[in-house]
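As you look at this complex, bear in mind that one protein chain is not there, while each of the others sits in place.
Up next is chain A:
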Amino acid sequence: MSREKILTAVKKNQFTHAPLPDLEILNSLTATGDDLTPQYTSVASAGGSFVYEVKDWEAIKTILHKEFKPGVKIISGIPELDEYTYAGNVLQESSHSFADAELTILSSNLGVAENGALWLTESQMNIRVLPFISQHLAVVISKDALVPTMAQAYDQIGNADYGYGAFISGPSKTADIEQSLVIGAHGPRSLSVFILI
């Protein structure tokens, strides 16, 4: 069997034991007590995200009303934003049925200042394809949920169980044609990040 053949060959050829390095020094070098909102905002904006600092849900609603016309298909994974189709209520629908979604709004509990990434697990996405298939994506995160680097991000994720999770750091993009950056490759054409302060 191929499995045994491969494992035997690997076992025979792997060399003497090399220990795993300690990650603590690296992690301590990047830890900081600073307010991470300015760094997050500047990095995420450079990556093509629109970042809004907002005081409450009303402020988010006002911005969404301005940016999205009524009548388009909007899915919300956040109970507080209840004027839209609640994702929890459409879990049984096929993933393909969201192909005409104009906007999806989800929440995140973990954002990374060094690269603008937001961590979302399947339970926050409700349906895995939602943050990808939607024409636009909005994510709400609390200011306290920002960490300096990926090191602290994985510290926080720890051994959490999820079926699927993703760091999302901006709108879908490509630079495959002559290295010209184009926003809106296959996924959302925009990412709006609402930081609740």
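By our rule, contacts are C-beta pairs under 8 Å (C-beta built on N, C-alpha and C of every residue); 3 or more make two chains touch, one makes a residue touch a chain; residues count from 1.
Here is the rule we go by: contacts and distances are computed from a predicted model.
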Chain left out of the displayed complex - its UniProt protein name, from "Amino acid/amide ABC transporter membrane protein 1, HAAT family", "NADH-quinone oxidoreductase subunit M", "Deoxyribose-phosphate aldolase" or "L-lactate dehydrogenase complex protein LldF": "L-lactate dehydrogenase complex protein LldF"
Given A:11, A:55 or A:69, the one touching the chain that is not displayed: A:11
Touching residues on chain A - with respect to the absent chain: 1-3, 5-7, 9-21, 23, 25-27, 29-30, 43, 47, 95-96, 99, 112, 114-117, 128-129, 132-133, 149-151, 153-155, 157, 159, 161-180, 182, 184-188
